[in-house]
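Some chains have been omitted; the remaining ones sit where they do in the full complex.
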Amino acid sequence: MIPEVEKICNDIRAMRIQGAREVAKTAFRALNMEAQATEAVHTQELLSDLLETADELASTRPTEPMLRNSLRYAFSQIKKNKPSDIIEFKEIMAHEEKVFLKNLDLSISAIAEYGAKEIRPGSTVLVHCHSHTVVAILRRTQELDKDVRVICTETRPRYQGRITARELVEAGLDVTMVVDSAARLMLEQEKVETVLVGADAVTSRGDLFNKIGTSMIALSAYETQIPFYSAAELYKFDPATLWGQMEKIEERDPAEVFNANEIPGLKIRNPAFDVTLAKYITAYITEMGIVPPQGVISMVYNKMGIENPMNNKR
Amino acid sequence: MIPEVEKICNDIRAMRIQGAREVAKTAFRALNMEAQATEAVHTQELLSDLLETADELASTRPTEPMLRNSLRYAFSQIKKNKPSDIIEFKEIMAHEEKVFLKNLDLSISAIAEYGAKEIRPGSTVLVHCHSHTVVAILRRTQELDKDVRVICTETRPRYQGRITARELVEAGLDVTMVVDSAARLMLEQEKVETVLVGADAVTSRGDLFNKIGTSMIALSAYETQIPFYSAAELYKFDPATLWGQMEKIEERDPAEVFNANEIPGLKIRNPAFDVTLAKYITAYITEMGIVPPQGVISMVYNKMGIENPMNNKR
């Protein structure tokens, strides 16, 4: 592994490089850097070297699907194109880095486009927490003069709803903030027509891991058949869950909730995410269109270049 | 109306007398004071005077069912006992004040007793906001060595969950606090067996008005059939809703949620209550036992001495 790649690994670990997208891009770039700098003679040798590098990169964020998927995609392209020599191998890597980066950029604007079309002009949307894709969709509705009203939760304990509120107010939308507990009442009183959230991860079953509280809002929307969408790049889907490896729910610093010293003996829990079952999700808004949760696995299967082991034996 | 009663009216209005129970007790006492001080000769005259006094007392808190019910109860007892002269009238009033006050005290301990028996030893209970009846029930479980664990929400925006947490920790219970949004995840992860809340008001349909967020927790409990109880004195039930007069949902100061000046243009809503539909409520824990929501109206009908107009015509 060349020193530049080692430095990148350290930077990701130390949180100097942040954000699922940024990390995934940098990791792919690092893999290509390693490939271009190689002194290997046989393609098999280079492949081994890259697999090792990929392991190191993947270990910097063990529960980040987008990072793993970027690396996985790189290898699927190598396998597919079967480079006959090192030169062709490098060309493929260079080309695929460009494709990957471009696709990442395209996917956000595609999601914004698809998402904006799902929202009726003059209607009210409820959002929870902060998500770049959600903000992108709502900005796009504003460009299309859809005159959308937004209800946003404050999102305890870290109040990410305030970031959302600020960005949307600045984009010119009509925004009302409420405490998280008021979400269900707002659905009814404000005649919300769409609930829209981002995604931290998606499983092969179509279940959604997202900010704590998402599942209660989804359940409330489901109760009265209000469409509930998660705007999720397909890279958020982790094929590793094909192998049943369930995501852990991160527990964060209790002090974000309350200073427990004020009530000696009081315990505090601060889980970061909860799981929204596929059956409460109307559809995922992805860069490939509006996909029902149970269909996500097929779309990812196609897009990621994951192979069907039985069709490729010979 | 004698000056002492006028003063009481002013004290209630000015919030110098607070709390639904305290207000109801004081109002009944005032009505009795008025009766004892009367100079009326005919019972009809005294009745007219008391009805006027009751109107004044009721007007001090126009949306408080317990106050109205206490007055209503007084008149139902007068009607039932048909005093033949002023002396008997006064005796009835004096007697019924004592009965009323004693019953109010008894009802809390009855609810604590019934409620405590609904909770399995060693099990976990989730509570929301702060309620005297809920705390009384949980304290009673502690006296019975039931070794109950409690999950309590912080209850934004005013953090009443911290009061609950403090009282329960002091009573020796094992208490864990979470943000309101984590309620549904806690139900699952902590294997909660009972959800327990208080009641601000109950309608003839058995629907519950309670602290914002209650309906989302009830819905989440209903999703996996976890029993959801509201501990509610029957005085919380307002027979006025028989006449379809729906409770308004109070909107409180937005500053409790967020300082809107930080994001110019941002709107804020701060509703105090939401409505939990009867179908999501397992039962009410009342001073007369464990009652299904749809049966509450019959129990109140009996207890309050509300007359069946058709059976008493002659």
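Going in written order, the chains are labelled A and B, and every chain counts its residues from 1.
Here is the rule we use: a residue touches a chain if its C-beta (ideal position, glycine included) is under 8 Å from a C-beta of that chain, and two chains touch if they have at least 3 such contacts.
Everything numeric here is computed off the predicted structure, so don't read it as measured data.
Shown chains number 2; the total number of identical copies in the complete complex of this file is 6.
The definition used in the following text is that only the chains that are shown with their structure count from here on.
Inter-chain centre distance (chain A to chain B, centres taken as mean C-alpha positions): 46 Å. Residues 154-157, 162, 165-166, 169, 174-186, 189, 212-213, 215-216, 219-220, 223, 249, 257-258, 262-271, 274 of chain A are the ones touching chain B in the complex.
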